[in-house]
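What follows is a structure written as structure tokens; I'll ask about it next.
A single protein chain has been omitted; all remaining protein chains appear in their positions.
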Amino acid sequence: MKYRNLGKNLLAGLAISASGSAIAAGSAVDELLKALYQNGTIDKATYELVQKAAKAEDEQNRTQIREISVAESHKAAGDALAKSKAGKPTVTMGGKIQLDAGAVNEDIAAHNSGTEIRRARFFAKGTLDKDWGYKLQYEFASTKEANIDGILDAYIDYKPLNIRIGHFEEPFSLQNMTSDKYVTFTERAMSNIFTEGRNIGIQHIRTGDNWMIAGGIFGDGRSSSSETTDEGWGVSARGTIAPVNTENQKLHLGLSLAQRYTGDDGELNYSDRPETHITSKKIVSTGNIKAHGLTRGALEAAFVSGPWHTAAEYYHTDIDRNDAGLSDLTFTGYYVETGLFLTNDQMNYSGKGGKFGKISPNGDNGAWQIAARLSNIDLNDADITGGEADSLTLGLNWFATPSIRFSANYVNILDVDGGITTTPGDNPEAFTLRSQVAF
Amino acid sequence: MKYRNLGKNLLAGLAISASGSAIAAGSAVDELLKALYQNGTIDKATYELVQKAAKAEDEQNRTQIREISVAESHKAAGDALAKSKAGKPTVTMGGKIQLDAGAVNEDIAAHNSGTEIRRARFFAKGTLDKDWGYKLQYEFASTKEANIDGILDAYIDYKPLNIRIGHFEEPFSLQNMTSDKYVTFTERAMSNIFTEGRNIGIQHIRTGDNWMIAGGIFGDGRSSSSETTDEGWGVSARGTIAPVNTENQKLHLGLSLAQRYTGDDGELNYSDRPETHITSKKIVSTGNIKAHGLTRGALEAAFVSGPWHTAAEYYHTDIDRNDAGLSDLTFTGYYVETGLFLTNDQMNYSGKGGKFGKISPNGDNGAWQIAARLSNIDLNDADITGGEADSLTLGLNWFATPSIRFSANYVNILDVDGGITTTPGDNPEAFTLRSQVAF
Partner (left out) sequence: MKYRNLGKNLLAGLAISASGSAIAAGSAVDELLKALYQNGTIDKATYELVQKAAKAEDEQNRTQIREISVAESHKAAGDALAKSKAGKPTVTMGGKIQLDAGAVNEDIAAHNSGTEIRRARFFAKGTLDKDWGYKLQYEFASTKEANIDGILDAYIDYKPLNIRIGHFEEPFSLQNMTSDKYVTFTERAMSNIFTEGRNIGIQHIRTGDNWMIAGGIFGDGRSSSSETTDEGWGVSARGTIAPVNTENQKLHLGLSLAQRYTGDDGELNYSDRPETHITSKKIVSTGNIKAHGLTRGALEAAFVSGPWHTAAEYYHTDIDRNDAGLSDLTFTGYYVETGLFLTNDQMNYSGKGGKFGKISPNGDNGAWQIAARLSNIDLNDADITGGEADSLTLGLNWFATPSIRFSANYVNILDVDGGITTTPGDNPEAFTLRSQVAF
């Protein structure tokens, strides 16, 4: 019989295959093919071509298996990661350290020179059940000295309605809303003391690609430290628009307004250092002023064109002392700053946030920026002589990476009229070096 | 010859296949089939049906490859995740923020109204080498005001022996052991001042499905602030049982006992606010009492039935003033509370923990609960007139998600007899709004 020995042959073939590392895919087709060729059902050409097809198919199968495997694996790995986090509120943690070394070249008043941890903050933030967010941020530096609890942000966001409840910055002023990590100089201009800072309140915000408007109602501070006097409260609102908002050029215009009732036995107090934090000595200071409330505003403008930017703000504060039978007071301040990147970099303006953000250097050697600022504050009005000061600041920034920044600032207090020093014309100079990491 | 052109035909077929995006699995069988059909070995019906079978098989193969891939991928992804964490002590981090706004409708004594960060806590906890656990929790809010270090939990668990060493809550009282995140009202009942709070000690705990018993020996506070006087120490024990512990109904009974020696120059001081933290003014206060030690107990009962619950505790404190040659003092307090979920939700009672826990709303709109509480504290005894106060609290809770809770509380202090106000019958009312996030 023509297929007498087929069985034996196939058995031998299988044995050989089994002793190899793997039976090739398509081996059954191979065996059948061999049998059909040997018993004359198919010719040699057919035998060889089908064999070739089987081999190609085998190769193809492996490739396909690998492709399916890769696709499925990546999906599965993503799923497993997501699952390992799912159902749990997300907690992202980070913080920053700012280290200062500074010297004050004293003129009339004595000042401190030395080193300090300017800021050391840690935060946790995250998202809960999709619609809710939160942030808790704490300041570890200088809380003893300032005799405050270091809680900064402590809020809850309800995203569908753009509502924020908690302890956070009242919306006011460009330099104030811009993080201290990204402001141009080591300290904000003196006029920043006219901003309210953080209070406990509720805020609504609406944003477009080149505008934002935020408004809220706020209580007074982070703790209820008083036993018997009611706290103050106020309202703040800020609107900004960027009529020019191209990749290369940005024009920012903004207006901030706020009103505040200062609570039972209300008192206000304005003072500031010479635009370096290394000394605790204030150069302007009103002392305590009995007041019923205040109204204030800030006009903001900024322009970015390629590596160059300029920004300016004007602050106006009216203090209502009517209850104390005294005339109202008006304090003002302003600054104009300009900066130029020496590298192929740009200030990171956000039309949606109406403020400047993180600088991620384009080149391998980081971003280098030079800058200058003229700054004024006037705390002299009526019977109050808190002092008027003008200053000129020159700055050099090196953004080594998106996380690491070094800055050198020279501040020349051009003149102090009134304020802490009875001798007019105090003219100190300050030099500050900052190292900063944000993680 | 009948199969003369088979080779050419097959070659053409392969070429076509190769020019396509992929050679179909089973193409070798296809080719063989075609050859056998063309040379008359098989008929048309066989040809078509085997072709159909090949196609189905091919489909099947892909599905199977996909299934195996998915299974293996998930296992692999899980392994990779586990491996990335293995060998390292686990560190889980979380915290909470409680934001309050409150107003006190004063009667005789003046109180504060305003806003505050009630609690802002951050913790790290985890497991080490399987048998050991730890927790470190810090309170960032109100530490300046209270002039304390904010360390709350700071302990080590040895799980095989159910032993805890460190700074943690002495086991005492249902409302005290229940987290402030999950108590029914924004503040615990006034009588909670009779609990000891956290001290440094060592505790053993045993639990069953519907019972627990815990006991420990504890030192005094978190720091050794004194130079020359020895600290006090005490023992605390708590046992609870849930004779009814079905899915729908839970009956809780508990007993807490504690004794404490108050240390060299021992002094005790009991006082409390009007069940809102927004005012710092106390409505009852004993002032400092020289004492040698104290013994106290609490009787606990609670019942949960579907959406409804009620809970009550009675506190008894005996103060030993024998050393000072004065008669002993007895102070007492109690509360009765009841709550009703308007949604399909229930208080989360744990028989193992003998306390209430996290509320995870069943519906998409969260869980809504109304509640009322009657509360009493009596700090009048012998020569001490710390005051006796009764209060009625009405509460509304919205557990928006397992992590987000809003509460509104109205507290009516029905009467204050003695205490801080010499005029009897002070009757303030307090309204508190709380926003809470736990992450």
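Of note:
A and B are the chain letters, set down in written order, and residue numbers restart from 1 in every chain.
In this section, a contact is a pair of C-beta atoms (placed from the backbone, for glycine too) under 8 Å apart; a residue touches a chain by one contact, two chains touch by 3 or more.
Here the structure is a predicted model, which means the values were calculated and not measured.
The chain not shown here is touched by just one of A:97, A:255 or A:336, and that residue is A:97. The residue touching the chain not shown here, chosen from B:93, B:205 or B:299, is B:93. Only one of A:55, A:281, A:316 or A:352 touches the absent chain when the whole complex is considered: A:281. With the whole complex as reference, residues 1, 3-4, 6-7, 10-11, 13-14, 17-18, 22-29, 31-32, 35-36, 39, 41, 61-62, 65-66, 69-70, 72-74, 76-78, 80-81, 93-95, 97, 99, 101-102, 109-117, 120, 122, 140-145, 277-281, 400-404, 435, 437, 439 of chain A touch the missing chain. Residues of chain B in touch with the missing chain: 26, 29, 32-33, 36, 41-43, 45-46, 48-54, 56-57, 60-61, 64-65, 68-69, 71-73, 75-77, 79-81, 84, 89, 91, 93, 124, 126, 128-129, 131-132, 134, 136, 138, 143, 147-151, 154-156, 165-167, 199-201, 219-231, 233, 263.
By definition in this document, only the chains that are shown with their structure count from here on.
Taking each chain's centre as the average of its CA atoms, chain A and chain B sit 31 Å apart.
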